[in-house]
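All protein chains but one are shown in place.
To keep things simple, chains are lettered A, B and C as they appear, and every chain counts its residues starting from 1.
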Amino acid sequence: MRMTFQQAVVAAIEDEMEADAGVFVMGQDIGRFGGPLRSNAGLFERFGAERVIDMPMSEGTMAGLAVGAALQGKRPVLDLMFGEFLALVMQQFLDAGAMHYYSGGAARVPFVLRVKYGIGPFHGHAYDHHSWLMGVPGVKIAAPSTPQDAYDTMRAAVRDDNPVLFLEHMALYHAGRAEVERRAPPLPLGPAVRAREGADVTVVASALMTKRALKAAETLDAEGIEAEVIDLRTIAPWDEEAVLASVHRTGRVLLLSEAISTGASINDVAATIAEKAFDALEAPVARLAPPPIPTPFARELERAYLPDETRIAAAARALARWTA
Amino acid sequence: MRMTFQQAVVAAIEDEMEADAGVFVMGQDIGRFGGPLRSNAGLFERFGAERVIDMPMSEGTMAGLAVGAALQGKRPVLDLMFGEFLALVMQQFLDAGAMHYYSGGAARVPFVLRVKYGIGPFHGHAYDHHSWLMGVPGVKIAAPSTPQDAYDTMRAAVRDDNPVLFLEHMALYHAGRAEVERRAPPLPLGPAVRAREGADVTVVASALMTKRALKAAETLDAEGIEAEVIDLRTIAPWDEEAVLASVHRTGRVLLLSEAISTGASINDVAATIAEKAFDALEAPVARLAPPPIPTPFARELERAYLPDETRIAAAARALARWTA
Amino acid sequence: MRRDNDVLEGMYRLMSLTRALDRVVGAHDGHWHGLEGEEAVAAAVYYGLREGDTVAPHYRGAITAALAKGADLGRMMAGCLGKTDAYHLGRHRSDVCGPPEHGIIGLYGGSLGPPLGYACGAALSHVMDGDGDIALAVFGDGTSSRGDCHEAMNMAAIKALPVVFVCQNNQIAISTPAPDGNGGPIFERARGFGMPGARVDGNDVLKVRAAMDEAIARAREGGGPTLIEARTYRVAGHFVSDAEDYRDAAEIAAWRDRDPVARYRAFLIEEGVMDAAAMDALDAKLVAEVDAAFTAAQDGAVPDPGDLMPEDVFA
Partner (left out) sequence: MRRDNDVLEGMYRLMSLTRALDRVVGAHDGHWHGLEGEEAVAAAVYYGLREGDTVAPHYRGAITAALAKGADLGRMMAGCLGKTDAYHLGRHRSDVCGPPEHGIIGLYGGSLGPPLGYACGAALSHVMDGDGDIALAVFGDGTSSRGDCHEAMNMAAIKALPVVFVCQNNQIAISTPAPDGNGGPIFERARGFGMPGARVDGNDVLKVRAAMDEAIARAREGGGPTLIEARTYRVAGHFVSDAEDYRDAAEIAAWRDRDPVARYRAFLIEEGVMDAAAMDALDAKLVAEVDAAFTAAQDGAVPDPGDLMPEDVFA
């Protein structure tokens, strides 16, 4: 069936709710309203108010409620609306991430936190703070880039026994349909995919950056530069093996980020490469990220802010041509 | 005058309060009680309840109150007690960091947030989340390592027109006295110092890690390995020039972190080195950090968790000897 | 309330201006959060503040607050469109964030709630300066479920800060009816924090004003904070492009009939303060002004990519 990213996410949740009575969804305006950007469209009509629970504007307690229910064996999926509200639930995530380990394995917190984020047609709430959770042990971060991937990853996230931050990029959300197979998750959270093969330079990306990297790779292809695109899919824990293998193949690596570089999640990838694939490196480890400013409002500034195909291609090109 | 780290911090605040009537301090139990670990000892007696303001347990609003007062031209110094409570004030920090830029320069937020953190004699509240703020534009992070540095840095922080996170390591807090000169800040926030010179390997550190790195460097010295220790002092924005210059001198670099490595602030340093000093590197960029678990409780586990002199020396030694 | 024609006319002007903004900006921006039906609250709350007073307005009505505090209409319109003439230089949006140079503390992030704490800080600063100025913290019924809201009220009560808290209760938060967001009456919370609290008819500008006058006077005299719950109704959708399939049309129609502007017009005519013609003329003038400002803003310069200027991030 052909679906948008948004429809694929909802379909995955629907299928998990169907499969497991312990799965329920919660959030502000997710009932009759269907969720911001239709993020829960149809679920209320299908499952009713008992499993599609509208919430007051109390983010910390919403997250806390999800954690408490998860501890009792439920599988809550919380739509936090926007990624910037992560700032309001950090303590709950810290606690949730620690519970399994601290309790000697007695506690499990199967809890999915959905957030919409990213610069896109919605023109607001673009902030991307997922990188903060890289410092929180016990938490997973998923960032799918296609409708099928969104479907598969959401099903894997709901089945995961750990707290999972699930990133839904607003520029991918309603950006066209693609074929989606409604299947049991083919992969758990973790593995990256080689979205494109290429021998000259590795580009590590996720979500919208994967899409843009693939477009940039086409441009480069025409110039005779073969870019390999690694789509992380899971940002924490990220697939070290796949990334290092690719760097060993190409010797050159460009990391893309939508968050400013100083605190970006890709910095762990960069540092790990500089540490573990040093021998294989033929060029500096390159990063492309927005400048260190708060997300700007004017469309012109937004465009200048985010890595786009042109700048990605330019950075990859420079890297491919780099000589000491 | 000889002072502990804790006394030096208080002395710096006292001197700034003396110099500027707009400086005031606030926090839980900082009045008659003197602050946890004596973090504000003597200030209440000296300046009274109007400038040493006890607060209820409302971290977000405490931080918000500081931001609001700073916007009006005051210079609040908020003792948040412990670094882990950063999780409760992230939104206020995001907002504060954005205000100057977003307002086109009209707003200034001269606000110092003090936090105690780190594994030490206090045996609790050790969590170190400062790395989250690396992703928040407009915020500075200071992490002094000696009493004199604590004094100088606090005075610079109070005079800074930006929100500053000021880290006070509990293992340094009451760990002996050193001579402290009560002087106007010799440096603004920003510059790193070369705490020890050495030609073979660079060790980048801050706070307790600087102290341990210096001890490890003595051990290595006896073995004929010269380690150069760069004490960052300011973690954001960190001193790129000083770090890259040192890496150019030694060709080898070890980065120390008390936060787990996946989301650590040093990752930006690592990535920048791999990007901008690639030519100079003679060995992989090495990191030493705790394993990715929540801070453990048992003393034995705490010791195993944190990089110590022995492990720092071992990592630096391996790096100095590394050949392709 | 002591009858003061300047105040009465000033409030009408602010109501009419608010309606003009809705009409002009709302026609161009699907994300505009309209104030239809709630104009009496905005007019009564933001009218007549001192220059030194600080306002952390509710996002819905934030432009009215800025204009009431003296912000420039043209630059506010430029800020809705991300133009360089804006106070924010196009970096941020003026519909939810007014200029600090006019004592407005806006939303610098997208999270509702924290500005209540900023208002407390401004109030503390006013106390320290002994300037008799106050802070206003305005928020919606939805926002009142945030912990920030409680912490700030409790804080203000403990420290006897000169803050007037106003809940602009339009009975809904996006699609969530107020009773699904608040377990009890919002104004009743004041008692738990030890401050005066009152509910007023938010569609009666005079009632809201009377409550404000009392609360502001108390705050200026060192009597501490007050909570005013102004009960009104969001006649428009959450934003312009809201499909609004979650609400009963009859309910909306009933409230549209209780239009606060029409009600206030009738009062002003009856009392002989202004006549219909004068008000119509004022309405038309304000629409023309807003329209002209908006059109000029549309023609204004846009930031260029070189304007990201990270060097401006630190003061």
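One rule holds in what follows: a residue touches a chain if its C-beta (ideal position, glycine included) is under 8 Å from a C-beta of that chain, and two chains touch if they have at least 3 such contacts.
What you are looking at is a predicted structure, and each value in this text was computed from that prediction instead of being measured.
**Student:** One chain is left out of this view; which of B:43, B:88 or B:119 touches it in the full complex?
**Tutor:** In the complete complex, the chain left out is touched by residue B:88.
**Student:** Which of these touches the unseen chain: A:47, A:102 or A:322?
**Tutor:** Touching the chain that is not displayed is residue A:102.
**Student:** Kindly state which of the options C:194, C:222 or C:305 is in contact with the chain not pictured.
**Tutor:** Of the candidates C:194, C:222 or C:305, C:194 is in touch with the missing chain.
**Student:** Would you write out the residues of chain B that touch the absent chain, in ascending order?
**Tutor:** Residues 28-29, 31-33, 36, 54, 56-61, 82, 84-85, 87-88, 123-125, 127, 291-294, 296-301, 303-305 of chain B touch the chain absent from view.
**Student:** Over the whole complex, note the residues of chain A touching the chain we left out.
**Tutor:** Residue positions of chain A that touch the missing chain: 24, 50, 53, 55-56, 58, 60-74, 76, 91-92, 94-110, 137-138, 140, 161-162, 237.
**Student:** Applying the definition given at the start, please give the residues of chain C touching the unseen chain.
**Tutor:** Residues of chain C in touch with the missing chain: 145-151, 153-154, 156-158, 180-186, 188-195.
In the analysis below, only the chains that are shown with their structure count from here on.
**Student:** Viewed as a graph of touching chains, is the assembly arranged as a line, ring, star, complete set, or other?
**Tutor:** Chain contacts: complete, every pair touches.
**Student:** Let me have the rounded angstrom distance from the C-alpha centre of chain A over to the C-alpha centre of chain C, please.
**Tutor:** 36
**Student:** Express in whole angstrom the distance between the two chain centres, defined as the mean CA positions of chain B and chain C.
**Tutor:** 40
**Student:** Please list all residues of chain A that touch 2 or more other chains.
**Tutor:** 84, 87-88, 127, 292-294
**Student:** At least two other chains touched by the same residue of chain C: list those residues.
**Tutor:** In chain C, 88, 91-92, 108-109, 111, 113, 147, 310, 312-313 touch at least two other chains.
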